[in-house]
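Complex shown without one protein chain; remaining protein chains in place.
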Amino acid sequence: MTASVAETPMAAPPSRSRAIGVALGSLLLLVLPALATDRYLETATRGLIASLFALAFNLLWRHCRLLSFGHAAYFGAGMFATIHAMRAAEAGSLDLPLPLMPLMGLLAGAVLGLVCGALATIRTGTYFAMITLAISELVHSFGPQFGSLFGGESGLSAMRMPWAGFAFGDARQVYVLVLAWALAGAAALWLFGMTPLGRTAFAVGENETRLRFLGMRTHAVKTATFCASAAASGLAGALLAVANENVDYSIFGGGASAAPVMHTFIGGAGTFLGPVLGAVLLTGFGSIVGQATRLWLLYQGIFFVLVVMLAPGGLAGLVAAGLRRSADGQAAKALRATALVLAGALLVTCAVVFAGETLSEVLSDAYSAARATTGMRFPPVERLGLAYSPLSLPLWAAAAAAFLGGVLLLRRAMRP
Amino acid sequence: MDYFVISLLNGVVYGLLLFMVSSGLTLVFGMMGVLNFAHGSFYMIGAYAGYAIARVTGFWPAMVLAPVVVALIGAAVERWLLEPVHRHGHAQELLLTFGLVFVIEELAKLLFGPFAVDNPMPAELARPALQVGDIAFPAFKAFIGVVAAAMFAGLFALLRLTRAGLVVRAAVHRPDMVSALGHDVSRVFMLVFALGAGLAGLAGAVAGVFYPVSPNMAHELGVIVFVVVVVGGLGSLPGALVASLLIGLSTTFAVGIDATLGDGLRTLGLAWTMGGIFDVRLSSMSGAIPFFLMLLILLLRPSGLLGERA
C-alpha cells in the first residue's frame, strides 16, 4: 500500500521542539500524582495505557506499513493472563509481586501474536487488515464458550496484592506503577527501531519485493514485528487489568480494536509520539465530554473521519508542518494556517454538536414525556440554559452553513 | 432426513443472503481496489430504512424504496468521502471506511436507540411456506431466498447483457484502458459502488423482516462477509457465490450438531477425557467455522477459491 508523503517516518518536527515537548511531557507525568485528584489520576492512568496500546499498534504501521484492525485480541489476552496471575497470587499459589504481574500480559500477547502474526503476515495490505479483523472476531467468539478461561458475561476479578509495604490500594500508587511500565514499554518500542530487526522492518515497509529479491526472509521479519507489537499490546492490557481489577470477554470486541487505530491516526502515524498525542487527547476529551453527552463516540468517529480526509498526517503532522514553516521563516503563514484550522474546527464542532444534541434530545424519552405534558408536538429544547425550538429553520440553516464553512476553512488551511 | 432437508434449505437461504451482501463488496474491491469496511453498515442502513419506511408506507413499498435510499447514500459516500481520499492511498481509504463504520453505528444508536427495534413481520410472510415432515419451512425464509435468487439473476443479466455491464466487467481489470476508450470510469465506479450498497441494503431490508434490527447488525454480518470475499477470492462474483453457500451451509449444519470434537475422536477409537476445546459442542462453535475456513484458504490457496489476483 502506498502511504502519503506526510506519513513517512521522516516527517517529524524539528528535533529541538521535539526534545522540549518530550521533556515537558515527562515532567508533567512525573509530578502529576502530587497535583491531581484521584479522578484525574484515573483518567491519566487510562491515558497512559491507551498511549502504550496506540504505540504498539503504530509499530506495525510505521515499520511494515501493515494496518491491524484486530489488535484487541492481544490486548485482551494480556488482560486475561494478568487477571489469572493476580487471582493465583490472591489464592496464594503464585508468588509473583504485583509490579511484575504485567510481564504475564506481555508474554501472553507475545505468544498469541507470534501465532497469529505468522498467519496474518502471509498476506499484505487489505488482505492483512481483513485477516487481523477476522482473527480478533474469532477470539471474540470464543469468549462465551470457555467459562473458566473468560469468566462468562460477568468476567473475572482479582485484587491487587500488597507488596514491599505498598498496598496498591489507591489511585496514586497504581498510576506510578502504570507509568513506570508504560515508559519502559514506550522506550522498548522506540529502541526496536534502532535494532537490526527494526531497521529491516522499516525497509520491508518501503519496498518488500525488493528485499525479497535480495534474499531477505521478509515473512520472518514481519512476524517478529507483529510479535513485538502484540507483546506491547498485551503489556498494555495487563496494565488495564491491574488498574481495573476486572476483565470480561467484551474486551475482544470491535471497540477496543478501534481505539488504537483512531488514537494513532488522529494523533499522527508518521511520528513516534503522534499516537500518544492522540491517545492522551481522546482519553482526556472522552472523560470530560463523555460526562456531558452520550454522543461522545459519534463525535469521536466524525472527528476521525475528518482528520483522515483533511489531515492525513494527523494532529502531530499539522503541528510539525507549522513548526517547520516557522523555522523556515514563514511564521506568518504558519500562524494564519493555525488560525484557519482553529476557526474551521470550531465551526464544524459547533454545527455537529448542535445537530447531534438536538436530535438526541428530540428522540429521548424525556422529550416524549415533555410532549405529553405540554401538549405541544415540538416543545422547546433546553441546552446550556438556552431554550430553542428544534424545528427552528434559521438555527438549522446556520448549523449547515457553519459546517460547510468550517470544512472549507479547514481545506483552505491544509493547502500547502 | 427431515433435519437434513431443512438444514439444507436454511443453509442455502443464509448463503444467498450472504451473497447479496458480499457481491457488492467483491465487485467494488475488484474494480476499485477499495475494501469498504462500511459495507456491512449499508446492510444495516437497509434494515433500518426498511423498518422506518414500512411504518409509513407498509411492507412491500418499503422493500423497493429502502434499497434505493441506501444506493443514494452509497453514491454520496463514494463521491464526497471516498473519492477525495483516493489519491492519498489505499491505507487512507481503508481508514476512512473503518471510521465510517463507527459513525454509522453511532448514528443508528442516536436515531433508533441502542436496542433492537420492534419490527413486525407482515402477515403474508408469517405463514409456513412448506412442510418437510414435522418441520415447517417459514415463508419469510423462502421470500429471502427468492429475492436473493432474483437479485443474482438480475445482476447476471445486467453484467452480461447490457453495455454498462460490459464497461464494468472491463473496468474490474483495467480501469485505465477503459478510460482510454472514452468511458467515464469514475462515474462507473460511483454507480457500481451505489449498486453494491443498494444490494446490501436490499439484503438488510429483507433480512430485517426476521433477524433483529439493531446497531450491532453491521458488525456481526460485516466480518462474515469479509471472510466470504477472502475465501471466494476478491473481485470474483462466482467465488463470492460459492463461498457464501459454503459458509451458509457449513454454519447451518453445524448448529444442529451437538457432538463435540471429543466425540469425534472417540468414534475413531481414541479415548480423550481432557476438557477444554474437546468438550465444546460443534453447535456452539458454529460461529467460528467461517474463520477456520478463512484460515484454511489462507494457508492452502491464498488467492481464494476462484480469485484471479495474487
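First chain written, first letter: the chains are A and B, and each begins at residue 1.
We take it that a residue touches a chain if its C-beta (ideal position, glycine included) is under 8 Å from a C-beta of that chain, and two chains touch if they have at least 3 such contacts.
In this section, contacts and distances are computed from a predicted model.
For the chain of the complex excluded from view, the name given in UniProt is "ABC transporter ATP-binding protein" [choices: "NADH-quinone oxidoreductase subunit F", "Cupredoxin-like protein", "ABC transporter ATP-binding protein" or "Cysteine desulfarase"].
Touch, as defined at the top, links the missing chain to these shown chains in the whole complex: B.
Touch with the chain omitted from the figure is made, among B:Ile6, B:Ala54, B:Val167 or B:Met285, by B:Val167. Touch with the hidden chain on the side of subunit B covers residues 163, 166-167, 169-170, 173-174, 176-186.
Criterion: only the chains that are shown with their structure count from here on.
Per-chain CA centroids place subunit A at a distance of 29 Å from subunit B. By the touch criterion given at the top, residues 1-4, 7, 65, 67, 69, 119, 122-123, 125-127, 129-131, 133-135, 137-138, 141-142, 144-146, 254, 258, 261-262, 265, 295, 297-298, 300-302, 304-305, 308-309, 312, 356, 359-360, 363 of subunit A touch subunit B in their complex. Partner subunit A is touched in their complex by these residues of subunit B: 29, 33, 35, 37, 81, 84-85, 88-92, 94-96, 98-100, 102-103, 106-107, 109-111, 113, 219, 223, 226-227, 229-230, 234, 276, 280, 284-285, 287-288, 290-292, 294-295, 298-299, 302.
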